[in-house]
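Here the complex is missing a single protein chain, while all its other protein chains stay put.
Presenting subunit A:
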């Protein structure tokens, strides 16, 4: 069963900017000088909730009127009323294909999302709303489906786009990082000089499974002194525990698929 749910990591990207850390699981919009900006009444922000987390912030303006902690403390799924309405359309636009690439795997096919102009637009908007104005200068996209989502986000937030590629595709001097597959290993490459030490980066891919690919991308960027602020994916397969594999790196996803 697929849950349409925004999962929010316990290490908000804003922690570097805020003096007080928002309680895990419930974040509105941070101010650079600390504190939290409630959204304006003219805009409905996505509501991020994790089950079982106690919420101590006031709910966003315009939300259903229940007291914040009574809503967040109840261990239930985010219902249609409480989550961003864009999420359920995004979730239903993703096609599940059984037994690809091999028996037993339920493949999450985002190509149908790309055919739904509104849902694709909303997907990009949700990421852009989260990352705009956060001093992110690099969006690194993992070959090949990360190339579909990364550049529109990079353009909207004023960042560079850096492709993280399979071996021997990039023409210039590269640095490589090997990573494990179920059987064997693969390599990921990035151009030397694409990023500078001290830059703040986002890594984007369509989906996180075991987290192996994302970990390789994190290592590549960190090796050259880049700060990986967050990993962002459209879909998470939580049973494969990719989130844990990322360690202290935050992960943001739109849809979780069990």
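Just so we're on the same page, contacts are C-beta pairs under 8 Å (C-beta built on N, C-alpha and C of every residue); 3 or more make two chains touch, one makes a residue touch a chain; residues count from 1.
The rule is simple: contacts and distances are computed from a predicted model.
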Just go with whichever of "adenine phosphoribosyltransferase", "AP-2 complex subunit alpha", "Serine/threonine-protein phosphatase 2A 55 kDa regulatory subunit B" or "Transmembrane channel-like protein" UniProt uses as the name of the absent chain. "adenine phosphoribosyltransferase"
Options A:170, A:188, A:203 or A:237, residue touching the unrepresented chain: A:170
With the missing chain put back, one of A:160, A:187 or A:219 would touch it. Which one? A:160
With respect to the chain omitted from the figure, which of A:149, A:179 or A:252 is a touching residue? A:149
Residues of subunit A in contact with the chain that isn't shown? 95, 97, 100-101, 107, 109, 111, 114-117, 120-121, 124, 143-145, 147-149, 151-152, 154-155, 158-163, 165, 168-172, 191, 194
